[in-house]
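Every protein chain but one is kept in place in this view of the complex.
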Amino acid sequence: MQDELKPTGKPLWQALIGAVLTTVYLILLLKVEEQSEVIGLLAGGAVLLLLLTKTGHLGGIGNTLHSREGALNLLVILGTLAIVGFFYEDHFTLLLIATVMLYVLATLGLNLQFGFAGVLNFAGASFFGIGAYTAAVLGAHTAVPSLLIILVGGVMAALIGCVLLLPVLRTRGHYAAVVTIAFALLFKTFLEVNDILGGPQGLQVPSMKVFGWDFNNNVALGDSVELSFYFSYIIVILLVLIAAFVLVRRVERSWIGLNLDALRLDETAASCFGLNIVRWKVTAFLLGNFLIGIAGALYGMVGGFVAPTSFTFADSLILVSIILLGGIGNVWGLIVAAAIVVIVPEKLQAIQEYRFLLFGGLVMMMLLFRPEGLLPRSVRRYFPGGAER
Amino acid sequence: MDIGFLAQYLMNGLMLGMMYALVAVGFTLFFGVLDVIKFSHGDVLTVGAFTALATYLGLEQIGVTDPATQILVMVIVSTVLIGGLGAVIARTVILPLRSAPPLNTLLITLMLGTVLREAVRLFYPEGGNPKPFPALLPTDSVTFGNFNLRLDNVLMFGAGVLVIVGTQWMLNRTKLGLAIRAVAQDEETAKTMGINFNLIVFITFALGSALAAFAGVMNGLYYNEINFGMGLLLGVIGFSAAIVGGMGNLYGAILGGFLFAALQTIGAVALPFASAYKDVFAFAVVIAIMAWRPTGLIQEKVSDRV
Partner (left out) sequence: MTNQPPANTTADAAKGKPLLMARGLTKRFGGVVALNELDLDLNVGEILGLIGPNGSGKTTFFNVTTGIYAPNGGTIEFDGRDLTGFSPQQVYHAGIARTFQRSRLSLPLSIFDNIMIGNHMRLTQGLWFNLMNRRAFRQEYEKSFETARALVKIFDPPLADRLDEPVAGLPMIDRRRIEICRALISQPKLLLLDEPSAGMTHDETAQLMDDILHVRGETDGLTIVIVEHEMGVIERITNRCVVLNFGSKIAEGTFSEISEDTEVKQAYLGIE
């Protein structure tokens, strides 16, 4: 434990190589179409990861980055930009990348609720859907600027979430679970039977427009290069995602994060030390739904279309699965898990249809044999690199 | 609105209540012996209904066409197989996580529910579409004014009552029931008295699951259609009914089941314009009741020791 906090002396170049390799690997994975190649890449990647873990290289890089968090953040952003840049005119792949990023954004919100505060929410996809439908309705019927619509999407999700506040606050554990499950089922059924919101067919979502610039136009750079219109969306999403990541990270590394952990782990003990349970549960629930709603609004705009089938209970469970696979409460873990959960079924068409089944089974295995997840959350450090004492 | 029409609703509500009660009794049994909530219970019901349907199709294939025989075989095959499934679930999923936080049991059974649901959708031939379920019971009816009392409804309701009474009798009057109640009271003492704890857990899970399968068959016979998502609504409402009745309380669970059915039926009568919204209404009732009485109308025992 002590070693982990000391600068390991491992030079940063190892981490740099790791980042470059990861980026190249992801580009390859996103590039190949042939199913046998996809399988080969996935298997190869898994084997390589196992080998590197066994030899301790992965742990070494992990430690380096753990103590050099600024470098880690920068590498991830640069890697993302490199991948996005590589696929600058490939609509399909850029949409896939945008989807991963939006899942990360949504699970950041869910992580506040479930990972930190222990407030169960099995209606994540519903709040995501509220954001998306808000974007559809406001975009089509009002002149509200797009960037504001994104915020309103978050606010709407938080507001409608308030309906559940009373039951969620008054119940614990399983009982709170059934309330959110009921809400998830209610929401989808409601969308299907409601004509105003398009019924089962759903609604078109107008594109994002900022200062008169329509995001659904491709971006021409000079005469020869034309960037996919998804490129602009991804830049906006990336900015929002960075802001949300910083926010969630700061929540974690503050007394608020401590409060949330304390109430998750032992409500009775926490109350005996003055912690206002209701205040912090509400904070986590609303803030979480706000982030999920924002992700949903962006999702609606990027996809240009929303329908009830995107916001089912199974989708909510996928969001929860991402948190569990990544390691409950670990913000880096959910990035890795979201990438796996979104990209693998999309590339490996054979399992596309079976994804709910497979991820359900995978999470069951995880809970039985490695309940702490792929990247277990480590002890809180209030400042990057450990505070000097 | 005349009496006959209301009677029709009443019958409908009673049937619904019976199905909810059967599911709720399962939840309450599991909670009784192990203090766990098994969220896959509704989907176990779905698997039960599909097992019965497959059995029916198999019987048709081999030329057994007598409806009474068909129903009998369907019920037996479905309850026995699903009972076995329940025991397997207890063995592989529930018991290994006994020492883990309760949250993990909740999550793993939720995921198990997804796996079962998806397995039905993917592996049952065209499982993604609603499946017609045969109407095997005699549909003769007696008419009182506008009210049409159908024999099949009466038979189903009667069978449901018999099953619940039988369960009740088994729990209160037999040695096995005594063992189940002993484990529910105090696991440690029950063990020292020589009760095979694991065996009782398996039997209880088998019993609860068999009840769900029975409810699944009943659901199919009543609506003449089943689909892979049917267990979600029945599971959520069954669980809520068990909570409202005070977890671990058998009578409470039955009462809770009929209470939810009554509310739903009243909703359907009072809001006739919104028949499309009947499921929305059902879920809203669940949320409202949980907000109103989060620990149930009948208090469960306090378990948080400080």
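The first chain written gets the first letter, and so on, giving A and B; residue counts start at 1 in each chain.
Please note the rule applied: a residue touches a chain if its C-beta (ideal position, glycine included) is under 8 Å from a C-beta of that chain, and two chains touch if they have at least 3 such contacts.
Bear in mind that the values here come from a model prediction, so they are computed numbers and not experimental data.
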item	value
Residue among A:Val251, A:Val342 or A:Met366 that touches the chain left out of view	A:Val251
Contacting the left-out chain in the complete assembly, out of A:Thr55, A:Thr268, A:Thr309 or A:Gln352	A:Thr268
Touching residues on chain A - with respect to the absent chain	1-2, 5, 247, 250-251, 254-256, 258-259, 261-262, 265-266, 268-276, 283, 377, 379-383, 386-387, 389
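Methods note: only the chains that are shown with their structure count from here on.
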item	value
Centroid spacing, where centroids are CA-atom means, of chain A and chain B in whole angstrom	35
Of chain B, residues touching chain A in the complex	37, 39, 93, 96-97, 100, 102-104, 106-108, 110-112, 114-115, 118-119, 122, 232-233, 236, 239-240, 243, 276-277, 279-280, 283-284, 286-287, 290-291, 294-295, 304, 306
Contacting residues of chain A [partner chain B, same complex]	118, 120, 122, 163-164, 166-167, 170-171, 173-175, 177-179, 181-183, 185-186, 189-190, 193, 268, 313-314, 317, 320-321, 324, 353-354, 356-357, 360-361, 363-364, 367-368, 371
